[in-house]
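Contents: one structure, followed by commentary.
What you see is the complex with one protein chain gone and the rest in place.
Right, chain A next:
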Amino acid sequence: MSTAISIENLNVYFGEHHDLFQAVKNASLSVEQGASFGLVGESGSGKSTILKAITGLAPQWDGSMSIEGNTLNHKRDRSFYKTVQMVFQDPYASLHPRHSVDQVLSETLQLHGFRDVNDRVNKLLEDVGLGPAFRFRYPHQLSGGQRQRVAIARALAPEPDILLLDEPTSALDVSVQAEILNLLSDLRSEHGLTFLMVSHDLAVVAHMCERAAVMQKGEIVEVIDIADMRAGKTNQDYTAKLLDASANRVA
């Protein structure tokens, strides 16, 4: 198996010279093709920032990143966006309030140069479990779970290999969370996707991923197999603490 995402010694900064803030310090990780990798840690530990650096939304970084063997520089081209897509945390903020589902998906398809837009929109909606009835709705006519399905459809539109998931369920209530997670698992096996998933919820990561990196204050403390995590075999105190804190929920 080849490597889908490889990150070495990544540093990400925010702000100007005098109040520069380093959000990610010396992070390294690699994700195999077709694998599902989790990033866990408390708020502000730099999990989402790693995703932002990969997608180019956080432009101040150094170190090296490569996607499917291609090294990334500071400018992303269209082929990158065809390979890597992202699902955002808050489905209430990630859909344009004045664009219907149809507009969102058609525009994405057109940007990637697809011709058979009409058929593809219907197919995408079907893939994420929304009927054609939802096609011309506006975001305010949809529930949170439905919105997140639309956001997932948008991310799938360019037929990417890698999906970056930024806490895709944390803004949803528990029953809907399970639906979305199952949908993501199904889509992953169906399309052979690689997942890099950020979550503060260890239960979600344990359900979705095979391996996970534990982050604290911008550093990767430990990379751990989910099987080991379930068994409580940790090398670091912080991981053990994190596990303890969510023990009641995992069990």
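FYI, contacts are C-beta pairs under 8 Å (C-beta built on N, C-alpha and C of every residue); 3 or more make two chains touch, one makes a residue touch a chain; residues count from 1.
Rule of thumb we're sticking to: contacts and distances are computed from a predicted model.
With the options "DNA ligase (ATP)", "Phosphoribosylformylglycinamidine synthase subunit PurQ", "D,D-dipeptide ABC transporter permease" or "Cytochrome C oxidase subunit IV family protein" in hand, the undepicted chain maps to the protein name "D,D-dipeptide ABC transporter permease" (source: UniProt).
Interface note for the absent chain: among A:Glu68, A:Asp90 or A:Asp161, the touching residue is A:Asp90. Of the listed residues A:Arg78, A:Lys123, A:His191 or A:Lys241, the one in contact with the hidden chain in the full complex is A:Arg78.
Of the candidate positions A:Lys25, A:His112, A:His200 or A:Lys217, contact with the unshown chain belongs to A:His112. Take chain A: the residues that touch the chain left off the picture are 55, 57, 78, 81, 85-86, 88-90, 93-100, 102, 107-108, 111-112, 133, 135-136, 138, 140-141, 151, 154, 157-158.
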